[in-house]
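Input: one structure, supplied below.
Other chains of the complex are left out, but the ones given are in their true place.
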Amino acid sequence: MDELNIGMVGYKFMGKAHSNAYRALPMFFPDRVKPTMKVICGRNEEGVSVAAKDFGWKEYTTDWKTLLSRDDIDVIDINAPSNVHKEIAVASANAGKHLYCEKPLALTLQDSRDMLAAAEQAGIKHMIGFNYRFTPAIMLAKKLIEDGRLGDIRHFRAWFLQDWLTDPHFPLAWRLQKEIAGSGAHGDLNAHLIDLAHFLVGDLKEVIGMSETFITERPLPDDTGGLSGTSKKNAATGPVTVDDAALFLARFENGAIGSFEATRFAAGHRSTNSFEINGSKGSVIFDFERMNELQVYLTDDQADVQGFRRVMATDPAHAYSDAWWPAGHPIGYEHTFTHAFVELADAIREDRQPVPNFKDGVKCQQVLEAVELSIEERRWVQISSL
Amino acid sequence: MDELNIGMVGYKFMGKAHSNAYRALPMFFPDRVKPTMKVICGRNEEGVSVAAKDFGWKEYTTDWKTLLSRDDIDVIDINAPSNVHKEIAVASANAGKHLYCEKPLALTLQDSRDMLAAAEQAGIKHMIGFNYRFTPAIMLAKKLIEDGRLGDIRHFRAWFLQDWLTDPHFPLAWRLQKEIAGSGAHGDLNAHLIDLAHFLVGDLKEVIGMSETFITERPLPDDTGGLSGTSKKNAATGPVTVDDAALFLARFENGAIGSFEATRFAAGHRSTNSFEINGSKGSVIFDFERMNELQVYLTDDQADVQGFRRVMATDPAHAYSDAWWPAGHPIGYEHTFTHAFVELADAIREDRQPVPNFKDGVKCQQVLEAVELSIEERRWVQISSL
């Protein structure tokens, strides 16, 4: 197979990130299967036609179902709103298309399980867009752990801090409405932390959480597009129905313990996606705002020069780095998507499931719901009980 | 009053820290009441006599009770082991002596309440050694919050990370035995975080915690002195009966939410005593390893230059700083004790209770026990229920 024909559903923020990654892949990974940007799909014809031209897609359509019967489409890339993921994914799987689906897989654990079942029954390849895994510095953390260089893992602590809701005048955007968004900081931000915990440390065993909505009424927005929004002066207000912040404690199956925090009220943190892992032989610290760096501590360093090393994960020794620029030259957020598509392309060529796939999406959803249940019932919840 | 005559019970690590602070006070705060280092007390005559000479005390004794009847003793400073705090404090209060007691006030909430009651009944001044409050950078955080410059507080997250137990060959020191130490990382490290939470944010309302002992058997030590210890090869082992790590989530009375973590298994962290506070108008971040610095973010900075400021709290504008060295010159751990004694001296001269005092010690103990109960019963515990 030389090319991978893509049909993509969704053309907003994530559609742009995906398009850019497909475009960059053959230039920087020329020995990989080349993705062909065949058809982009969106409900609004004006919007999707402009996106097709700007992003470089050959065709566009307003009906994703037309993609299913085309022989020249190998992969359906779903980055439409979360509430339509299931319908598109199940139909695509049934049509024999490989799938790349943005996180969250679905709005409920049951839906995500249905999607996994459909994908497995159809025998297609399925991948989920936990793109942060593909940050070279995080790949380095993974390698250190897998090689046993951090020893037995004892602690995972992670925090995803944003501040865009600090302002009480910020309007009641769709992300603040439970019926559309499912949850607030929890589903949006903790989902990423949970996936990294699964990736780096292993399965969770039990959780207990808490959440808070600091500002319960907000002005109604003028529009609901994009990530932000504006509101008129003296606008009417409506209730915020999702969490502003969600924290939880956890125990892993392997005996490690963890703490997780997601908030949109941490003034000064535009998007601090950070974790620390402590093992019996070393530790790592990561912060996505400095995504090219991993701080690494190793207990067997000489006694007088022990300390966290600031490793720039841009050396030839680091994953993906030889594809990009010379050592010491930063890459950015978007490169994580390119790396994810390299995995997708490789998995299809090698006839294996890509990682992370829908199983990882289900597992993440399971923890998210366990935490929600623990908040509602104010008790520890076993992951296996869901 | 020109001088404050001190009788000190305890002469090990904390005795040295206190002695050094008493010594430095008149040199750097010459307009304050001068502490006179009258008598140092310890059970081991050889040890205490050497300490008296090295630290600069005029006399020593092996019987603390002799201090109570002396007219030339104004303050009893208790930094003997925690399990004797209560007896000494109650007797000293009854004898009309002012008290400075190291944390924890006592090993149980009930004992600490008894101590507070004795102190109040005697009408003496009582202070507890939560010395971290007196770090100039933390005083700056307090000032910013009190002046409303951080707005309404939403988040408090704190972590006290150490790594001295990472090595499984580290022996079963007294700090790892529940009957002597009371608890492990929880009582030792979370106590400081809880006091800072009280100081900076306010009273806690409810908590839920978890704890873990990662290494449950350790070699018996050759000796039990000091903070560390050694063990022979093939030494017999004994059970670790305290927690290696303790985490909890919390809700404050004022609506803020918090997360706390204490561990002795965070490889690479010798003593990372750190917190972050997020308010509606700004944030602060502190790490005791860089104790001269406070990171400060203010939401009303101009749009293009918003970011955390690294403030060196050594300018004349910062608490205590004009007593020490020119701006930009670091002070260290020991200075926090000197500042604490300035507060003690001022309070006695001004005939008011020093802050923090035994009430703060009781409140801290109350939270510690609430967390322990929440761990034992795996449920949220209201602070007011204890």
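Letters are used for the chains, namely A and B, taken in the order the chains are written, and counting of residues starts over at 1 for each.
Keep in mind that, in the parts below, a contact is a pair of C-beta atoms (placed from the backbone, for glycine too) under 8 Å apart; a residue touches a chain by one contact, two chains touch by 3 or more.
Everything numeric here is computed off the predicted structure, so don't read it as measured data.
Here 2 copies sit in place, and the number of copies making up the whole complex of this structure is 4.
Here, only the chains that are shown with their structure count from here on.
Here the C-alpha atoms of chain A line up with those of chain B after a rotation of 180°, rounded in steps of 5.
Rounded to whole angstrom units, the spacing between the C-alpha centres of chain A and chain B is 41.
Chain B meets chain A in the complex at residues 154-155, 157, 159, 161, 163, 166-168, 208-210, 212, 214, 245, 247-249, 251, 255, 257, 259, 261, 263, 265-269, 276, 278-283, 297, 299, 306-308, 378-380.
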